[in-house]
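In this view, the complex is presented without one of its protein chains, the others remaining in place.
And then chain A:
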């Protein structure tokens, strides 16, 4: 028998659920729209009909090369990296209970990018070998951060601080390698460090897509456990969540997402950090909004790349634009958290 209160609770739940689905749907639409815009717009503007005909395999002089070799991989990389960064960022933030604890702030992406610079500048590697190296390093560095923060009780504050220390160390290593490099490679490496979609080729897409599918799917499935985990370890354990195992799995899958994305585009600044909070603001706080965060990430990367390519006098790599978007929000967030007197900082 249902009481009046439980009816209200159910109604509220359904309302939030509806809003969540609606917002996700709208985000999906925007993502598709921006992706389509990216395919059609450029130095030469092709009609949607031409784009579709090319994608279906028709050979059209000029258009085939531009669309299939230049724009398609760029668009796919933007969408997939956005998904990966958004999802991993929001998972980290929820798991560590702190909106500032995204992989780009606690040094995980630095680990991946340091290895990339090592690969490009010191070892002279190209292409997929760099990706593999940077992935291995991303996993290694985050493993180290977690291992170091694990003495005694798990504390997200300690983890964040150790991550910041690790980042300082890795950045010193990167500066060293950049200084030793021949001048020609430096712009490339710097662009690589702040994230860029320039020069993404089709061969790196399948690996990234597979990673996003597998790890992203796993994170989506684990999401309801994550929601319980945010209540605190003790509650979660009482409610039947295997706290340690779920946390480890979530971290591993998020790392997989981040490392693959970084190895393709470099650490696109602030996307991981921005997506979660934006998504939770537009969907309402109480939802587990992994899907919405992921889509927000895609929208951010696509929009920033379009702005970086066409809206400004100089062509900027996407990471610079997202970094600039991130900066004011970061400060706003800190101010707001402090004013509310939250104890998470």
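To be clear about the criterion, contacts are C-beta pairs under 8 Å (C-beta built on N, C-alpha and C of every residue); 3 or more make two chains touch, one makes a residue touch a chain; residues count from 1.
Keep in mind that, in the parts below, contacts and distances are computed from a predicted model.
Q: Leaving aside the chains on screen, match the unshown one to its UniProt name from "SUF system NifU family Fe-S cluster assembly protein", "Predicted polyphosphate-or ATP-dependent NAD kinase", "Small basic family protein" or "Iron ABC transporter permease".
A: The record names the chain that does not appear here as "Iron ABC transporter permease".
Q: Out of A:88, A:166 or A:271, which residue would touch the omitted chain in the full complex?
A: A:166
Q: Give the residue, chosen from A:50, A:66 or A:194, that touches the chain omitted from the document.
A: A:194
Q: For the full complex, which residue in A:46, A:85, A:253 or A:316 touches the chain that was left out?
A: Touches the omitted chain: A:316.
Q: Using the definition of touch stated at the top, determine which of A:148, A:214 or A:282 touches the missing chain.
A: A:148
Q: Provide the residue numbers of chain A that touch the chain removed from this figure.
A: 100, 104-105, 148-149, 151-153, 155, 157-158, 160-162, 164-169, 171-173, 175-176, 178-180, 183, 186-187, 190-191, 194, 269-270, 314, 316-317, 319-320, 323-324, 326-328, 330-331, 334-335, 337-343, 345
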